[in-house]
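Here the complex is missing a single protein chain, while all its other protein chains stay put.
This part shows subunit A:
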Amino acid sequence: MLEVENLTVELEHKTILHDVSLTLEPGEVLSVLGPNGAGKSTLLKALSGDVRHYHGDIRLNGRDLRSYDVRTLAEQRAVMPQKIQLDFPFLVEEVLQMVLEPLAKEKLHAQIRYALARFDVEHLIGRSFVTLSGGEQQRVQLARVLLQLSTSIAREDGFLFLDECTSSLDLAHQHQVFQVVRDFARRNRVGVLSVLHDLNLASQYSDRVLLLKQGRVLAFGSVQQVFAADQLSRMYDFPVSVSVHPHGWPLVIPA
(Lines give C-alpha, C1' and ligand atoms only; values in the text may rest on other atoms or scores of the structure.)
Protein backbone atom coordinates (compact mmCIF):
# COMPACT_ATOMS: atom_id res chain seq x y z
CA MET A 1 0.00 0.00 0.00
CA LEU A 2 1.08 3.57 -0.69
CA GLU A 3 0.30 6.06 2.08
CA VAL A 4 0.76 9.80 1.82
CA GLU A 5 0.24 11.93 4.91
CA ASN A 6 0.23 15.74 4.99
CA LEU A 7 2.57 16.02 2.04
CA THR A 8 3.81 19.58 1.56
CA VAL A 9 6.26 20.47 -1.18
CA GLU A 10 7.98 23.79 -1.63
CA LEU A 11 9.97 24.56 -4.75
CA GLU A 12 11.95 27.80 -4.95
CA HIS A 13 10.06 29.33 -1.99
CA LYS A 14 6.71 28.60 -3.55
CA THR A 15 4.41 26.06 -1.95
CA ILE A 16 3.27 23.71 -4.69
CA LEU A 17 1.47 21.12 -2.54
CA HIS A 18 -0.26 21.81 0.80
CA ASP A 19 -1.06 18.99 3.19
CA VAL A 20 -1.95 16.37 0.61
CA SER A 21 -3.01 13.03 2.06
CA LEU A 22 -4.04 9.95 0.11
CA THR A 23 -3.78 6.20 0.01
CA LEU A 24 -3.36 3.89 -2.94
CA GLU A 25 -4.45 0.29 -2.47
CA PRO A 26 -2.96 -2.59 -4.45
CA GLY A 27 -5.22 -3.41 -7.39
CA GLU A 28 -7.03 -0.09 -7.62
CA VAL A 29 -6.86 2.66 -10.22
CA LEU A 30 -6.69 6.16 -8.76
CA SER A 31 -6.97 9.16 -11.07
CA VAL A 32 -5.60 12.56 -10.14
CA LEU A 33 -7.48 15.41 -11.78
CA GLY A 34 -6.98 19.15 -11.62
CA PRO A 35 -6.49 22.29 -13.68
CA ASN A 36 -3.06 23.28 -15.04
CA GLY A 37 -0.70 24.21 -12.24
CA ALA A 38 -2.68 22.36 -9.57
CA GLY A 39 0.41 20.38 -8.54
CA LYS A 40 -0.41 17.07 -10.24
CA SER A 41 3.03 16.61 -11.76
CA THR A 42 4.76 17.64 -8.53
CA LEU A 43 2.70 15.07 -6.64
CA LEU A 44 3.76 12.43 -9.13
CA LYS A 45 7.41 13.50 -8.84
CA ALA A 46 7.31 13.33 -5.07
CA LEU A 47 5.75 9.86 -5.15
CA SER A 48 8.34 8.70 -7.72
CA GLY A 49 11.22 9.82 -5.52
CA ASP A 50 12.30 12.73 -7.76
CA VAL A 51 11.48 15.42 -5.20
CA ARG A 52 13.55 14.62 -2.11
CA HIS A 53 12.73 17.69 -0.02
CA TYR A 54 9.20 17.51 1.29
CA HIS A 55 7.37 17.69 4.60
CA GLY A 56 5.04 14.94 5.68
CA ASP A 57 5.22 11.22 5.08
CA ILE A 58 5.28 9.01 2.02
CA ARG A 59 5.32 5.30 2.82
CA LEU A 60 5.57 2.56 0.22
CA ASN A 61 4.67 -0.90 1.53
CA GLY A 62 5.11 0.43 5.05
CA ARG A 63 8.58 1.84 4.50
CA ASP A 64 9.62 5.48 4.22
CA LEU A 65 10.10 6.36 0.55
CA ARG A 66 13.41 8.10 1.22
CA SER A 67 14.90 4.98 2.77
CA TYR A 68 14.71 3.03 -0.51
CA ASP A 69 17.65 2.70 -2.84
CA VAL A 70 16.85 3.24 -6.53
CA ARG A 71 17.16 -0.42 -7.41
CA THR A 72 14.72 -1.72 -4.78
CA LEU A 73 12.34 1.12 -5.55
CA ALA A 74 12.38 0.18 -9.24
CA GLU A 75 11.27 -3.34 -8.32
CA GLN A 76 8.17 -1.99 -6.59
CA ARG A 77 7.09 0.93 -8.72
CA ALA A 78 7.34 2.02 -12.33
CA VAL A 79 6.82 5.49 -13.76
CA MET A 80 5.52 6.46 -17.17
CA PRO A 81 6.41 10.11 -17.93
CA GLN A 82 4.46 12.29 -20.31
CA LYS A 83 7.14 12.39 -22.96
CA ILE A 84 10.35 10.49 -23.51
CA GLN A 85 12.94 12.00 -25.76
CA LEU A 86 15.20 9.39 -27.33
CA ASP A 87 17.40 10.70 -30.14
CA PHE A 88 19.25 7.53 -31.02
CA PRO A 89 17.87 4.86 -33.37
CA PHE A 90 17.32 2.04 -30.86
CA LEU A 91 15.09 -0.79 -32.02
CA VAL A 92 11.84 -1.21 -30.09
CA GLU A 93 13.14 -4.50 -28.72
CA GLU A 94 16.30 -2.78 -27.44
CA VAL A 95 14.20 -0.15 -25.68
CA LEU A 96 12.44 -2.90 -23.75
CA GLN A 97 15.75 -4.67 -23.08
CA MET A 98 16.82 -1.61 -21.07
CA VAL A 99 14.60 -2.86 -18.26
CA LEU A 100 16.80 -3.95 -15.35
CA GLU A 101 15.86 -7.49 -14.54
CA PRO A 102 17.38 -10.87 -13.92
CA LEU A 103 15.68 -12.85 -16.71
CA ALA A 104 17.52 -15.20 -19.03
CA LYS A 105 17.84 -14.09 -22.64
CA GLU A 106 15.29 -16.46 -24.22
CA LYS A 107 12.77 -15.81 -21.49
CA LEU A 108 13.24 -12.06 -21.81
CA HIS A 109 12.53 -12.16 -25.54
CA ALA A 110 9.22 -13.94 -24.94
CA GLN A 111 8.31 -11.47 -22.18
CA ILE A 112 9.11 -8.53 -24.44
CA ARG A 113 6.85 -9.90 -27.16
CA TYR A 114 4.09 -10.42 -24.63
CA ALA A 115 4.49 -6.91 -23.18
CA LEU A 116 4.31 -5.36 -26.65
CA ALA A 117 1.34 -7.48 -27.65
CA ARG A 118 -0.61 -6.15 -24.65
CA PHE A 119 -0.59 -2.70 -26.24
CA ASP A 120 -1.02 -3.84 -29.81
CA VAL A 121 2.55 -2.93 -30.88
CA GLU A 122 4.16 -6.35 -31.22
CA HIS A 123 4.60 -5.83 -34.96
CA LEU A 124 6.92 -2.87 -34.24
CA ILE A 125 9.48 -5.00 -32.38
CA GLY A 126 12.13 -4.66 -35.10
CA ARG A 127 11.44 -1.01 -35.94
CA SER A 128 13.61 1.93 -34.93
CA PHE A 129 12.00 3.76 -32.01
CA VAL A 130 12.69 7.23 -33.45
CA THR A 131 10.70 6.50 -36.61
CA LEU A 132 7.49 5.64 -34.69
CA SER A 133 4.57 8.03 -34.37
CA GLY A 134 3.96 9.74 -31.03
CA GLY A 135 1.16 7.34 -30.16
CA GLU A 136 3.22 4.28 -31.07
CA GLN A 137 6.13 5.55 -28.95
CA GLN A 138 3.76 6.04 -26.03
CA ARG A 139 2.43 2.48 -26.29
CA VAL A 140 5.95 1.04 -26.56
CA GLN A 141 6.94 2.94 -23.42
CA LEU A 142 3.83 1.68 -21.64
CA ALA A 143 4.85 -1.84 -22.58
CA ARG A 144 8.30 -1.16 -21.11
CA VAL A 145 6.88 0.19 -17.87
CA LEU A 146 4.56 -2.80 -17.38
CA LEU A 147 7.45 -5.15 -18.21
CA GLN A 148 9.52 -3.51 -15.46
CA LEU A 149 6.81 -4.26 -12.91
CA SER A 150 5.84 -7.72 -14.12
CA THR A 151 9.35 -9.06 -13.58
CA SER A 152 9.22 -8.40 -9.83
CA ILE A 153 5.66 -7.99 -8.54
CA ALA A 154 5.50 -11.48 -7.12
CA ARG A 155 7.41 -10.34 -4.03
CA GLU A 156 5.65 -7.15 -2.92
CA ASP A 157 2.73 -4.99 -3.94
CA GLY A 158 3.65 -3.02 -7.04
CA PHE A 159 2.75 0.53 -8.01
CA LEU A 160 2.43 2.22 -11.33
CA PHE A 161 2.47 6.00 -11.83
CA LEU A 162 1.19 7.34 -15.14
CA ASP A 163 1.53 10.97 -16.22
CA GLU A 164 -1.02 11.71 -18.96
CA CYS A 165 -0.04 8.45 -20.60
CA THR A 166 -2.72 8.69 -23.29
CA SER A 167 -1.98 12.23 -24.47
CA SER A 168 -0.88 11.15 -27.97
CA LEU A 169 -3.36 8.32 -28.45
CA ASP A 170 -6.46 8.11 -30.60
CA LEU A 171 -9.83 7.34 -29.01
CA ALA A 172 -9.68 3.58 -29.53
CA HIS A 173 -6.17 3.27 -28.12
CA GLN A 174 -6.95 5.52 -25.13
CA HIS A 175 -9.62 3.05 -24.07
CA GLN A 176 -7.52 0.03 -24.95
CA VAL A 177 -4.66 1.34 -22.80
CA PHE A 178 -6.86 1.92 -19.78
CA GLN A 179 -8.51 -1.47 -20.13
CA VAL A 180 -5.09 -3.14 -20.25
CA VAL A 181 -3.79 -1.10 -17.32
CA ARG A 182 -6.88 -1.84 -15.20
CA ASP A 183 -6.73 -5.57 -15.94
CA PHE A 184 -3.02 -5.59 -15.17
CA ALA A 185 -3.64 -3.78 -11.88
CA ARG A 186 -6.37 -6.17 -10.76
CA ARG A 187 -4.57 -9.34 -11.78
CA ASN A 188 -1.20 -8.43 -10.27
CA ARG A 189 -2.35 -6.39 -7.28
CA VAL A 190 -0.71 -3.27 -8.64
CA GLY A 191 -1.88 0.16 -7.45
CA VAL A 192 -2.17 2.60 -10.35
CA LEU A 193 -2.02 6.36 -9.90
CA SER A 194 -2.78 8.18 -13.09
CA VAL A 195 -2.65 11.91 -13.79
CA LEU A 196 -5.31 12.71 -16.37
CA HIS A 197 -7.05 15.57 -18.14
CA ASP A 198 -9.86 13.56 -19.69
CA LEU A 199 -12.66 13.50 -17.08
CA ASN A 200 -14.66 10.84 -18.89
CA LEU A 201 -11.73 8.45 -19.16
CA ALA A 202 -11.19 8.93 -15.43
CA SER A 203 -14.87 8.35 -14.72
CA GLN A 204 -14.98 5.14 -16.73
CA TYR A 205 -11.79 3.46 -15.53
CA SER A 206 -11.02 4.74 -12.03
CA ASP A 207 -11.92 3.22 -8.71
CA ARG A 208 -11.20 6.42 -6.86
CA VAL A 209 -10.46 10.00 -7.84
CA LEU A 210 -8.39 12.77 -6.26
CA LEU A 211 -9.21 16.37 -7.18
CA LEU A 212 -6.41 18.90 -6.77
CA LYS A 213 -6.66 22.66 -6.94
CA GLN A 214 -3.86 25.09 -6.16
CA GLY A 215 -1.91 22.39 -4.40
CA ARG A 216 -4.74 21.35 -2.07
CA VAL A 217 -7.01 18.34 -2.10
CA LEU A 218 -10.49 19.44 -3.17
CA ALA A 219 -12.03 15.98 -2.96
CA PHE A 220 -10.89 12.38 -2.60
CA GLY A 221 -13.21 9.42 -2.95
CA SER A 222 -15.07 7.09 -5.28
CA VAL A 223 -16.04 8.26 -8.75
CA GLN A 224 -19.69 8.55 -7.73
CA GLN A 225 -18.82 10.71 -4.72
CA VAL A 226 -16.39 13.01 -6.46
CA PHE A 227 -18.06 13.54 -9.82
CA ALA A 228 -20.56 16.19 -8.73
CA ALA A 229 -21.22 19.08 -11.08
CA ASP A 230 -20.67 21.84 -8.50
CA GLN A 231 -17.42 20.30 -7.32
CA LEU A 232 -15.96 19.85 -10.79
CA SER A 233 -17.12 23.33 -11.83
CA ARG A 234 -15.42 24.80 -8.80
CA MET A 235 -12.22 22.91 -9.58
CA TYR A 236 -11.92 24.25 -13.12
CA ASP A 237 -13.66 27.60 -12.51
CA PHE A 238 -15.70 26.56 -15.50
CA PRO A 239 -19.29 25.32 -15.52
CA VAL A 240 -19.77 21.63 -16.23
CA SER A 241 -22.79 19.40 -15.85
CA VAL A 242 -22.73 15.73 -14.99
CA SER A 243 -25.15 13.27 -16.52
CA VAL A 244 -25.10 9.49 -16.67
CA HIS A 245 -23.40 7.38 -19.31
CA PRO A 246 -25.70 4.66 -20.76
CA HIS A 247 -23.50 2.10 -18.94
CA GLY A 248 -23.90 3.78 -15.58
CA TRP A 249 -20.83 5.88 -14.85
CA PRO A 250 -20.89 9.70 -14.66
CA LEU A 251 -20.55 11.59 -17.92
CA VAL A 252 -19.16 15.12 -17.80
CA ILE A 253 -20.22 17.73 -20.36
CA PRO A 254 -19.31 21.42 -20.49
CA ALA A 255 -22.45 23.27 -19.39
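To be clear about the criterion, a residue touches a chain if its C-beta (ideal position, glycine included) is under 8 Å from a C-beta of that chain, and two chains touch if they have at least 3 such contacts; residues count from 1.
Basically, contacts and distances are computed from a predicted model.
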{"item": "Protein name as given in UniProt for the chain not displayed, \"Menaquinol-cytochrome C reductase\", \"Imidazole glycerol phosphate synthase subunit HisF\", \"Iron ABC transporter permease\" or \"Response regulator receiver domain-containing protein\"", "value": "\"Iron ABC transporter permease\""}
{"item": "Option from A:Ser128, A:Gln176, A:Gln214 or A:Ser233 whose C-beta touches the chain left out", "value": "A:Ser128"}
{"item": "Option touching the unshown chain, where A:Glu3, A:Glu94 or A:Glu156 are the choices", "value": "A:Glu94"}
{"item": "Residues from subunit A at the interface with the omitted partner, ascending", "value": "48-50, 70-71, 73-75, 77-79, 81, 84-91, 94-95, 97-100, 128, 130-131, 148"}
